[in-house]
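A single protein chain has been omitted; all remaining protein chains appear in their positions.
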Amino acid sequence: MTFLSDNAASACDEVIAAVVAANAAQPFAYDGDTLSARLDAVFGEYFGTACTVFAVSTGTAANALSLAAMVPPYGAVVTHREAHIHVDECGAPEFFTGGAKLLLVDGAHGKLTPEGIAAGLASHRGDVHQVQPRVLSLTQATESGTAYTPDEMAALGDYARSRGWRLHVDGARFANALVHLGCHPGDISWRAGAAALSFGMIKNGGMSAEAIVVFDQSLADDLRFRRKRAGQMPSKGRFQAAQLLAMIESGAVSRNAAAANAGAARLAAAAGSRLMHPVEANELFVDLGGHSESLRAQGFKFYDWGDAGSGEARLVVAWDTPAAEIDALARAIAALPEAIAALPS
Amino acid sequence: MTFLSDNAASACDEVIAAVVAANAAQPFAYDGDTLSARLDAVFGEYFGTACTVFAVSTGTAANALSLAAMVPPYGAVVTHREAHIHVDECGAPEFFTGGAKLLLVDGAHGKLTPEGIAAGLASHRGDVHQVQPRVLSLTQATESGTAYTPDEMAALGDYARSRGWRLHVDGARFANALVHLGCHPGDISWRAGAAALSFGMIKNGGMSAEAIVVFDQSLADDLRFRRKRAGQMPSKGRFQAAQLLAMIESGAVSRNAAAANAGAARLAAAAGSRLMHPVEANELFVDLGGHSESLRAQGFKFYDWGDAGSGEARLVVAWDTPAAEIDALARAIAALPEAIAALPS
Amino acid sequence: MTFLSDNAASACDEVIAAVVAANAAQPFAYDGDTLSARLDAVFGEYFGTACTVFAVSTGTAANALSLAAMVPPYGAVVTHREAHIHVDECGAPEFFTGGAKLLLVDGAHGKLTPEGIAAGLASHRGDVHQVQPRVLSLTQATESGTAYTPDEMAALGDYARSRGWRLHVDGARFANALVHLGCHPGDISWRAGAAALSFGMIKNGGMSAEAIVVFDQSLADDLRFRRKRAGQMPSKGRFQAAQLLAMIESGAVSRNAAAANAGAARLAAAAGSRLMHPVEANELFVDLGGHSESLRAQGFKFYDWGDAGSGEARLVVAWDTPAAEIDALARAIAALPEAIAALPS
Partner (left out) sequence: MTFLSDNAASACDEVIAAVVAANAAQPFAYDGDTLSARLDAVFGEYFGTACTVFAVSTGTAANALSLAAMVPPYGAVVTHREAHIHVDECGAPEFFTGGAKLLLVDGAHGKLTPEGIAAGLASHRGDVHQVQPRVLSLTQATESGTAYTPDEMAALGDYARSRGWRLHVDGARFANALVHLGCHPGDISWRAGAAALSFGMIKNGGMSAEAIVVFDQSLADDLRFRRKRAGQMPSKGRFQAAQLLAMIESGAVSRNAAAANAGAARLAAAAGSRLMHPVEANELFVDLGGHSESLRAQGFKFYDWGDAGSGEARLVVAWDTPAAEIDALARAIAALPEAIAALPS
């Protein structure tokens, strides 16, 4: 019974079937196949606007390539202190951008706000001795399992635009946020001013393809070359395109996210006041008050979170986590006694 | 009837089956799965020596990552003037290495020799004004469809070692060379001094995974971080590992290459004196003497090669190219009349 | 009467004389001249150990080049949150290192401690998803105008060594710290474990040359190439070498620093409880309590510091700041009334 990460989930049937079906040889390699040719149109319809779509093999590549197209090497990316691009990508943004810096800003529940950014950068200067912000990067859903509302995103998009910055969205769990919000995908991407979105598919039932969705078409040609140069242009591109098309055209993108969110909501109800953040996607952050090992002894796998000895844990529900396992964990959490003192570290 | 590129071939049954079988969720993401855990041992057995294997999504990534682990930014990679890493990777080696230079050397039939390298670098200096060679990169089979013999590779490996350079092998069509030579895979890799090999699987019946095989284990830790940083560490690593294991363990790697080579040999026999290079893998370079369009009119697709108006063409046989199509092309080539004058360009 | 920055000070007579004397043409360019040839020996004598010295044109280049020789692109440099390399070098460390990250740690009065570093990196992991610390970079004297004692530096050096990190010292005001401490230059450099020191000369009476002093000789060859590649190897190297030799051989390096420190001490005595940090070099950080404009109206130039509206100011005394101006400022500060409320911002 694992609640470690949605990164280890299975791929959904539609994706597997699409990969198998894509196997017939085609005359042209790279993105010369008939599936790759349909990507822009299918995603354009989904988002309700023209876009250019690049399939890449990881979310890290999606983020770092997008940022590289938006920021000069002497530029900076403004982002949350807990952003995946800062914490968990081994410096990929710095590598792909040629050494641009990330400027870190705090915000409750994983969210940035215009006020928080202004405060965080209050002493940042525009002279040549400092890197210059050119991009605002948000994670939707956030690293704390919360979701920016369309209004919140639009306010951030306005803030960025007014300063001449571009807006990037790390959407590793974009579909989970979308299902939670119940809005149109455009409302939390291009309508809010996003220039490019890393649209995560793999955690949500995909196999090996993520999508960079480029709304600011002036970036597309640049990205085309950067993608090849980064070793992200597969010779048999149809296998990647097939996965992305299957997720969107079959509706699996929403169905899978809804399943994961529902499981997380079930756990959230059981966790009650132990929750550290609102649960608006498929991740929960809970204060287990010293009972982590007790839960593990019952067969549940999950990661500790926060500072050592904090008693915090992260619980992730994947699209395919069995209902019985979710039920079992919900009951176990509900049955936890009050907090016990953490052991001295 | 396409002889454009083996990059567009299908994946073989073993690979598709392995991908489908790999779909069951596992607790741990990235390379924490049971398939990824077997890579080093399976390839170690195949090569007859300890090695570390990294799955990546493209041959460009395999080459560029390997080179980055071997050369400092002020270093240089000595390679053939027609090497894929120079001609067709959009500067990926320069990107991944932080700007190392490629020093280009000529050689007949796509092959480097110690004498050719010595001549090509005769005026290269060791002072701080010039980049310093640190790697020799060979392509096996070469870009001209020829194969280095074990002795030729060993001589180049000795040459490199004596100068303190590492040896890198771009093995996009390594299996094709291996089948042609009939030797042990170690004979044209680590026994010849290779520190790392980009072992191509995708052209040869794979789907979306190539292997970096690291023989110089001192490079492995460096590569581990560079791979993640390059966005080449998939969250569901089992899908990549499954492909690589299937190719090796089922023997498809040799069977597929043999099939492609046999087809090329069949065409070579028909082409006779039109051949520009020995045919030692699955590519032919032929002088069609003005009859390219005639062949195309008969339904054969292929790329022109060499200088515009040269009348040269490249014919690639994939592992799954239908025998009937090969037969048809062989007959068509054999039936070509003598050369006609090329049209004025 | 300017207390803005020692960066705008004059060059001392010894340096000017040395530059003029160096003008005679010599047969060999770059570092082939007789002055460049003496650098290692002269600095080696000064520091009491063998070293390799590279002249560069700015402190930013000195820092960024040194770091580039010590950290791989996927590595990290641990440094103080207010370090010049983070705040004021426009991302030069990221550029020169190929995108390594700076991991920022807090510490009172601009100083790092082993405990502070351990706390700051408590949640940093060793897995491939995070950059790996390889260098600890200290500033001596610090950005807060304080000086690490030899014991403090040795403790940090031990801490770094025990983790396999190298120690870098940004010594833009190294001589000021040295004069304050009254110790041997080796005590706050190589004896404390420093692999390389950016030895600042320009603020302290130099003209256009800073010194990278390399104590870990295994880095020297790497740096030699990186320096050329960075456009930091002047064709008439004798003009840079002459400045560095003059500073050391004439004793100006100590005399000038002592003069600047004495001026700062004089101001510190006047500032009394307004001081925010101990004054251990030639910079003061004072809380002017709302009287900044009053001082400016008396003809004193200086920069506000800290957050907008904080009332803080930085006062820098250069080696050549006239005693009369220092006296005048000391009197003016002593005469300031109690704090007034800051204007609403």
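For reference, chains read A, B and C in written order, and residue numbers begin at 1 within each chain.
Note that a contact is a pair of C-beta atoms (placed from the backbone, for glycine too) under 8 Å apart; a residue touches a chain by one contact, two chains touch by 3 or more.
Nothing here was measured: the structure is a model prediction, and the numbers come from that model.
Engineer: Among the chains in view, which touch the chain not shown?
Structural biologist: Per the touch rule above, the missing chain touches A, B, C.
Engineer: Taking the full complex into account, find the residue in C:L181, C:L197 or C:A230 that is in contact with the omitted chain.
Structural biologist: Reading the full complex, the residue touching the unseen chain is C:A230.
Engineer: Which of these touches the unseen chain: B:E14, B:D31 or B:E89?
Structural biologist: Counting the whole complex, the residue in contact with the absent chain is B:E89.
Engineer: Out of C:L156, C:M207 or C:L315, point to the residue that touches the absent chain in the complete complex.
Structural biologist: C:M207
Engineer: Out of A:R229, A:R274 or A:H291, which residue would touch the omitted chain in the full complex?
Structural biologist: Selected residue, touching the omitted chain: A:R229.
Engineer: Touching the absent chain: which residues on chain A qualify?
Structural biologist: Within chain A, the residues touching the omitted chain are 72-74, 98, 128-129, 132, 222, 224-229, 233.
Engineer: Write the list of chain B residues that the hidden chain touches.
Structural biologist: Per the touch rule, chain B residues meeting the hidden chain are 73-74, 76, 87-91, 94-95, 97-101, 122-123, 128-131, 306-308.
Engineer: Hey, which chain C residues sit against the chain that's not shown?
Structural biologist: Touching the missing chain: residues 2, 4-5, 7-11, 16, 19-20, 23-30, 32-33, 56-62, 64-65, 89-92, 95-96, 202-203, 207-208, 225, 228-236, 239-240, 301, 318, 320.
Criterion: only the chains that are shown with their structure count from here on.
Engineer: With contacts counted as C-beta pairs, which pair of chains has the highest total?
Structural biologist: A-B
Engineer: What's the chain with its C-alpha centre farthest out from chain B?
Structural biologist: It is C whose centre lies farthest from that of chain B.
Engineer: Whole-Å distance, chain A centre to chain C centre, using C-alpha means?
Structural biologist: Roughly 41 Å, centre to centre.
Engineer: Whole-Å distance, chain A centre to chain B centre, using C-alpha means?
Structural biologist: The separation of the two C-alpha centroids amounts to 35 Å.
Engineer: Can you list the chain B residues in contact with two or more other chains?
Structural biologist: 225, 228-229, 233
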